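A protein chain is absent from this complex, but the other protein chains hold their places.
Take a look at subunit A:
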């Protein structure tokens, strides 16, 4: 459950693995399609598996950032109202990023 201390910690660890895997794979994927121009770059994200992998990366990034921001707010921001506001702003911002990335990826086809 989101908010449980152990599960948030696990989410951070597992999302880090996904981020690391994609960060290693993506430069290789780019290298395979070198030289790059706009059409080639666009073409990188057309295959469905690549779009799913990229979306997974974005979701993992958002989850990882969420746990990190939550940790920072829990550590340093003690006034409850301010902390709640920051939590909501971070959550909305990250959710918006995921929606935006999804829209970009699926507009390609």
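Annotations
Note that in this section a residue touches a chain if its C-beta (ideal position, glycine included) is under 8 Å from a C-beta of that chain, and two chains touch if they have at least 3 such contacts; residues count from 1.
Please note the rule applied: contacts and distances are computed from a predicted model.
Only one of "Zinc protease", "ABC transporter ATP-binding protein", "Glutathione transport system permease protein GsiD" or "Succinate dehydrogenase iron-sulfur subunit" fits the UniProt record of the hidden chain, and that name is "Succinate dehydrogenase iron-sulfur subunit". The chain not displayed touches subunit A at residues 3-10, 71, 74-76.
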